[in-house]
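With one protein chain removed, the remaining protein chains of the complex are shown where they sit.
== chain A ==
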């Protein structure tokens, strides 16, 4: 509120505040969380916008993400290079979308991208199988996996093209109001 901080210029902080759902205090706190992952790589002075990119292994070792079955996909979706190596901007963006203030449509969009393993803008059967394997791992047989995926496509595919588009997914989310509170990572 009147803190003199030397990490960002005030224009940078304004830009962060305008483009994410965080307040100044939270942005600084998140910066320190980011820095704690690799203090030797992340400088304390971001005024000249250094190009610092933390590798996926460090991001995936955060306590909020380390046991999440989708941590790799989350990091890939939010990182600029698509491989999971995140800059500070990507990091803030990720937690902003996953915070409780993000609206449902934005969360649905990113959830769709996370479940779309082959990045073709559709959730096809193989994507569903991969999702199911990440969520249950060895408890379902091959047959059951196949039947569950077929059932999902039957129920959710509205335009009958055999795969889920973003609109099908959003339509399903509209009817599942818990989604807003479950697609949420606290930091």
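Convention: a contact is a pair of C-beta atoms (placed from the backbone, for glycine too) under 8 Å apart; a residue touches a chain by one contact, two chains touch by 3 or more; residues count from 1.
Methods note: contacts and distances are computed from a predicted model.
Undergrad: Write down which listed name, "Transcription initiation factor TFIID subunit 2", "Transmembrane channel-like protein", "Insulin-induced gene protein" or "aldehyde dehydrogenase (NAD(+))", is the UniProt protein name of the chain that is not shown.
TA: "Transmembrane channel-like protein"
Undergrad: Among A:36, A:57 or A:80, single out the residue that touches the unshown chain.
TA: A:80
Undergrad: By the contact criterion defined above, which parts of chain A meet the unshown chain? Give residue numbers in ascending order.
TA: Interface with the chain not displayed, on the chain A side: 1, 15, 17-21, 23-26, 63-64, 66-70, 80, 89-90, 92-93, 96, 98, 102-103, 105-106, 109-111, 115, 119-121, 128, 131-132, 135-137, 139-140, 144, 147-148, 151-152, 155-156, 158-161, 166-167, 169-170, 172-186.
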